[in-house]
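Taken from a larger complex, these chains appear in their original positions, while the remainder are omitted.
Naming follows writing order (A, B and C), and every chain is counted from residue 1.
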Amino acid sequence: MAEYKAFQVELADKIAHVQINRPEKINAMNVDFWSEIIEIFRWIDETDEVRVVVLSGAGKHFSSGIDLMMLAQVANDLGKDVGRNADVLRRKILQLQASFNAVDQCRKPVLAAIQGYCLGGAIDLVSACDMRYCTEDAQFSIKEIDMGMAADVGTLQRLPRIIGDGMMRELAFTGRTIDGHEAREIGLVNRTYADQSALLDGVMQLAGQIAEKSPVAIRGTKEMIRYMRDHRVDDGLEYIATWNAAMLQSADLRVAMAAHMSKQKPEFAD
Amino acid sequence: MAEYKAFQVELADKIAHVQINRPEKINAMNVDFWSEIIEIFRWIDETDEVRVVVLSGAGKHFSSGIDLMMLAQVANDLGKDVGRNADVLRRKILQLQASFNAVDQCRKPVLAAIQGYCLGGAIDLVSACDMRYCTEDAQFSIKEIDMGMAADVGTLQRLPRIIGDGMMRELAFTGRTIDGHEAREIGLVNRTYADQSALLDGVMQLAGQIAEKSPVAIRGTKEMIRYMRDHRVDDGLEYIATWNAAMLQSADLRVAMAAHMSKQKPEFAD
Amino acid sequence: MAEYKAFQVELADKIAHVQINRPEKINAMNVDFWSEIIEIFRWIDETDEVRVVVLSGAGKHFSSGIDLMMLAQVANDLGKDVGRNADVLRRKILQLQASFNAVDQCRKPVLAAIQGYCLGGAIDLVSACDMRYCTEDAQFSIKEIDMGMAADVGTLQRLPRIIGDGMMRELAFTGRTIDGHEAREIGLVNRTYADQSALLDGVMQLAGQIAEKSPVAIRGTKEMIRYMRDHRVDDGLEYIATWNAAMLQSADLRVAMAAHMSKQKPEFAD
């Protein structure tokens, strides 16, 4: 396993635990963060042994969002021509988005475990995960509005599909902080836990259950749900039919069927 | 009314009651089921007297999903060439999907009344209905994941629009069983009832209310909501304008208006 | 500020308060209403001083929906040829839709404050607002179904994105009345208040918070959420990158950053 500056990554029992590891900076997302996350998820995608991912933050808080120093640096690099600046900024934003697209498009499920602050860019990040879980005292805020800007690395694009249109707008316009309880009520997280230790235990247990399923089935399921976020029902039906035309010829069905008959737990190859 | 092997169908008070009728097999979906459901919904579509449909399962359970014998048979029919097998499987899946598309595209509202097990293919089926109601002790599980496959007859396509993206993924990845209470909380069903008898009474009463409305208005309303699942708001507005350009010339408006003025209950033609 | 027949409009503290003002007619939407609302929202769009809008109804009720006299008039104006009538009706419906599109596409957030009746066309209207708040005893009903018609000025198009597909169909097919409590539970409103006075206070306070944010940031945020209702995640990401390519060159970021550093409240230009 490679070493990273902004993350600590561990692999055990087919679960990759990806931890943002700058607790002294409230896990603010610096230059290392944005490039390493791409490398890490490429490794996850290519490593058959990894079947599921848990994403968490070291220390008291999940993350305070983008590092303001980094933002200031981008501003400093601009020149005099508005048009050429726009070109530079547009490419910079697309590049940052690519970091979270790597999470969204990862072929394995990604579970976010959130405690303490989850602010600004951190919401963009967890919106790109498959599922979200948090402590009761977690604090969520779409902080970008208070920086004088519209959030541009994914929150406004992915969150409406998760929490619905009405409350989405209130949170985005006001930057209001919500706690774990309200987050669960509006569907932002699936479940809350009493504290950080219970949170990690709970999420790891859930990840363990997913790791036991057929990886062929999990991959197809994730691809289909991701696809449906953006496509029509009829296109989705045609896509799964084409997908399963190959995948139903996999051995995993026979393995599952046999286990079902013999009331045993199936063992699937990576 | 025709006789069916896998269903019992009754028509009374403009309500068609379609009941899966293989209680000794936990209403597992066999070959008869998949072909008869198309015939039944074609008949419903063409019979003006039917204004609304209730779909239920005979016995203690709604349905345990696809008949595993049938699945095994499909596997047996495959040949040696992977490409030609893929072609056969793809068409088979599209054919099974067509059975539930018949429910989804039916011009009359379809209300599902669910007790006991509602597993695997049964969730694909109720996702294609307009509304879902259940007993408190109903048990829902996206069981396909435990068969080593991604669900391919509609759950992954239609359910995200009903329960949202976050919990959808958890249920699809884990196959976790949820009861009626949680089903209502996440929006999978609209209401729970104490037991099967209260459930059928409640759903029939609701169906009765819908049966009294103008069938022209109900049809347009269903078409528009179905359309919006897959289209843009501006396209939807243009579509209803074109639709109502004809339908507002129907007598039903005058009937409704007159009844409204005279404080009487309107009677609409089939 | 212009005078209106169907509305009273006030501007204070950067908040435009648009009040439907025909309480003696339960704020029924007459000919004046449909044309004036376009003028008012054009003025709001072009007036930099307005940063946020509160939409309410004078008197005991928000609105009883479209004026039935107006509907009857449309019917009276029809001729003998079904095809030419269809053309007239289609254009009439598109014209009415344009009135609520003006609300939907307004560049400033619109908050609806709802008490008493919110029936038929009134639901079409509030579905076009950004957020909805109501009193506990508010009464919502998709009344069109009882007029023998499918709703055609926006409810069927916009509401499914707000409250989800399942309960949407029940409300649209039955016209069932729901109160403020249930409205909040299904996500139709974001919050309920004890009475009309508390409602207006609460909504004005929320509007005040939004008015203090950067108008450049608010505008971009609204545009992006509106865009995502109808577009793919990847298109949305590309759109915000192009949008922010210009907007991040605005002074508002520096203002916000400076205020953040000095722990002061930022003051943004209109």
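In the analysis below, contacts are C-beta pairs under 8 Å (C-beta built on N, C-alpha and C of every residue); 3 or more make two chains touch, one makes a residue touch a chain.
A quick note: this is a predicted structure, and the numbers were derived from the prediction, not measured.
A.B. asks: Given 3 placed copies of the single sequence, how many copies form the entire complex?
C.D. replies: Total copy number for the complex in this file: 6.
Heads up, the rule we're going with is that only the chains that are shown with their structure count from here on.
A.B. asks: Taking all residue numbers at the chain B to chain C contact, is the shared part over half or under half, that is, same or different?
C.D. replies: Different; most numbers are used by only one of chain B and chain C.
A.B. asks: Between chain B and chain C, what is the separation of their C-alpha centroids in Å?
C.D. replies: 33
A.B. asks: Pull out every residue in chain C that's touching 2 or more other chains.
C.D. replies: 164, 229
A.B. asks: What residues on chain A touch chain C, complex-wise?
C.D. replies: Chain A residues touching chain C: 68, 71-72, 75, 78, 82, 85-87, 89-90, 93-94, 97, 101, 104, 144-152, 154, 156-158, 160, 164-170, 172-175, 186, 229-230.
A.B. asks: Over in the complex, which chain B residues touch chain C? Could you list them?
C.D. replies: Those residues of chain B that touch chain C are 109, 130-132, 161-164, 187-190, 206, 209-210, 213-214, 216-225, 228-229, 232-234, 236-238, 240-250, 252-257, 260, 266, 268.
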